[in-house]
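One structure is given below, represented as C-alpha cells, and several questions about it will come after.
With one protein chain held back, the other chains of the complex are shown just where they sit.
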Amino acid sequence: MSVGKKAKNVLYTFVVDPLKIIVHNKAGLIGFIGLLIYIFMAIAGPYIVPLDTIPKPEQRYLPPSWEHPLGTDFEGKDIFSQIVNGARDVLFVAFLAGTITVLIATVLGSIAGFKGGLWDNAIMAVDEILLTIPQFPLLSVLAALTRLDNFTLALVIGVLSWPALARAIRSQVLSLKERDFIEAARALGLDAKHIVFTEIMPNLMSYIVVSWILSMTGAVYSQVGLVFLGFVPFTSHNWGVMINLAWTWGAIYYKNSVWYIISPIMAITGFQLSAILFSRALEEIFNPRLRE
Amino acid sequence: MSFKSVVGKIYRNFLVRRILRAFGVIFVTSTLTFFIIRLMPSNPIEIFINQMMAAYGMSYQDAKALALALFTIDLDKPLHQQYIEYLINLFQGNLGRSISISPGTPVMDIILAFLPWTLFSVSISILASFVLGVITGIIAAYRRGGLFDKVMSTFAAIISAIPGYLIGILIIVFIGVQYGLINYMRGAYSAGIRPGFNLQFISDVFLHLAAPFATYVLSTFGGWMLSMKASTISTLGEDYVTVAKAKGLPESRIRTQYVGRNAILPLFTSLAIQLGFIFGGSVLIENIFVYRGVGRLLWSSINARDYTVMQAVFLIITISVVVSNLLADLIYGLIDPRVRVGE
Partner (left out) sequence: MAVKTAVKEKEKERRAIITVRNLSVEYRTHRGIVKAVRNVSFDVYEGEILFLVGESGSGKSTLGFALMNLVPSPGYIKEGEIIYHLDGQDIELRKLPLEEQRLFRWKQVAMVFQSALNALNPVLRIWDQLYDTIQAHDPNITREEAYKKIKYLLSMVRLDADRVLKSYPHELSGGMRQRVMIAMALLLDPKILILDEPTTALDILTQKNIIELLKKIKDELGLTMIFITHDLSLAAELADRVAVMYAGKILELSDVYTIFYNPKHPYTYALIKTIPKLTSIDEELYPIPGSPPDMINLPPGCKFHPRCPYAKEICTEKEPEFEQAGPNHYVACHRWRELKFER
C-alpha cells in the first residue's frame, strides 16, 4: 500500500467516518460542539474577553445584564470574563494529566499484557495498590507537603490515575493476542514490537481515545477540588478559585450572589458533560455493536 | 476427600487470598506513608522542627526532642530500625500525638472520634445509592425505550457528570438557603444538642445526614444505574433467561434469581474503584457540610499543619477503603460460585 493511500485510509478511519457518525449522533454532536467551545475559550478567550481586574465596590453582585452577561462578583468584577479566562488553566491541567495517564497506562498495560510473567505480576501489583489508595486524599497530603503548581499537579494526577486504564489495556492485549491475525503475524516471524505497534495499537486506539477524554474529566475533578479546598496556591484565575472565593466570601447566602457561585459550577459541569457525551459517541463509533 | 470438603477448601482459599491481598495493600500504603514522612525533601518532621525553632525560638535539640515525642519516632536510630518500630507502633494503634489540632492528644483518640461519622454517612449512602441504582437500572432495562428509561437515563448521565462536591454546593444554594434549611447542612448534629441515645439526638443526626447523604447518592447513583441497565440488557439476552421463561417460571423468580443475580455481578468489579472514589470524595463533601468525619479532619490537619494527624487520617481512609473492598469481594464470592475456584 502506498504511503498516500495509507494516509488516506487513516484519515477516513479516524477523521471522516467519525465526523459522519458524530453528526448523526445528537448527544455526541452536542458534546463535540461543547468541547470545541471550551477549547476555543481556552485558546482565544483571553484575547477576546480580557480579564476584568478592577474592583468596583459600588457594582457588587449585579444581576446578569448586557454589560455583564453573568453578573458581577463580590468586588464588582465581571464574572463572564473570569469564566472565559479560567478555561485555559483547567483545560491545561486536564489535557496534560489525561495525556500522561494514557501514556503511562498504555506503556505499562501493554508491557504487562505482552511480556507476562514477572513483568505482568509486578505491574499488576503496583496497579492494584494504586487503584485502592483513594486518590483525592493522597493528592491532598502531597499538596500539603510540597508546592504543587499546574504542571506538577497534572504530573502527579497522571502518575496516580493510570491503573484502571492500564488494567483494561492489559486485558485487551491479552484477548487480542489470542486472535488469529496476531498468530499469523507471529508465524510470519514479525517481532513483538512490530506486532504491538502495527497490529494491536490500531485496535486499542478507540479504547485509548475514550479513556483519554475520561481521564481529563477525572483531572478536572481533582484539580478543582484541590483549589476549592485551598490545598494548592492560587497561581492564576480558574473556576476552582472562583468557587473557593465565592464560598469563602459567603456568596452562597445572598440571593443576588447566586450567579457568582453558579457560573463556575456550570462551566465545570458543561465541560464534564460535553466530554462524557463525546466519549460515549466515540465509543459507539469505534464499537459498532453498541449502535442500535 | 469428599466433594464438599474440596469445595470448602477452595472457598477458604479464596477468603485467605483476599485477606492477604488486603493486608498487602495496607502494608504498602503504610510503608509509603512512612517514607514520605521520613524521606521527602521537605518532610513533615523537618518542617515541624523548623517551625518550632522559628516560632518559639526553641533550640534544634529541643525542637527535635518534641518532634520525636509527637511522631513517636527516634531519628537517631538507623532507618530500617525506625521503620520496624513504626510498623510495630502502627500495629498497636499507636499513631503518635497531635501537633496542633489538639496538642498532645493521641492521634488514635482523635481519629476514633471522627471516623464513626464518616463510616456511618458513607456506608449508608453507598448502600442506598447502590440499591437505588440497581433497581432503577433493572426497571429501565425492562422498559428500555420507554418514558421511564429515557428520563432516568438522561438524568443519570447528567448527574454523574457533575463532581459530587458541586452537587453539594448546589444543594446548599438551592435548598439550604432558599428554604432556610441551612442549619441542617452544617455539622453532624446541632450545636446545642448533647450527644446521647435519645430520640432528639438521633433525629437531629438524621436531619443533618440528609444533605451529605443526598450529595453522595446523587453523585454515585447515576453510574450504578447506567451499568446495571447495560448489564441487565445483556443478561436478558442470555439463553438461561429464555430457558427460565420456557420452563414456565413465575416472572418474579426470573427477575430475581435469573436476571437480577447475574446482572448485578459485573457491578462488583467496579465497586473497588467506586469505594476509593467515594471515601476520597468525603474529603470534599464533608468540608462543604462541615460534617465531623475524617475527611473534614484531613482538611483541618492540613490547614493546621498537624502532620501526625494528617498521616494517620490518610492511613485510616485507605484502610477503610481496603476493608470495604474486602467486604465487597466476600459478598461477590458468596453470590458468584465461579470466582471461588479462582480467577
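Letters A and B name the chains as they come in the text, with residue numbers starting at 1 for each one.
The rule is short, and it goes like this: a contact is a pair of C-beta atoms (placed from the backbone, for glycine too) under 8 Å apart; a residue touches a chain by one contact, two chains touch by 3 or more.
Source: prediction; values computed, not measured.
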| item | value |
| --- | --- |
| Neighbouring displayed chains - absent chain, whole complex | B |
| Of B:136, B:262 or B:318, the one touching the omitted chain in the full complex | B:262 |
| Touch residues of chain B, complete complex, unshown partner | 3-4, 236-240, 242-250, 253, 257-258, 261-262, 265, 335-338, 341 |
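By our rule, only the chains that are shown with their structure count from here on.
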| item | value |
| --- | --- |
| Between chain B and chain A, distance of the C-alpha-averaged centres to the nearest whole Å | 24 |
| Chain B to chain A touching residues, read off their complex | 21, 24-25, 28-29, 36, 40-44, 157-158, 160-163, 165-166, 169-170, 172-173, 176-177, 182, 272-273, 276-277, 279-281, 283-284, 287, 295, 298-299, 302-303, 305, 310-311, 313-314, 317-318, 321-322, 325 |
| In the complex, chain A residues that touch chain B | 128-129, 131-138, 140-141, 143-146, 164, 217, 220-221, 224-225, 228-231, 243, 247, 252-253, 255, 258, 261-262, 265, 268-269, 272-273, 276-277 |
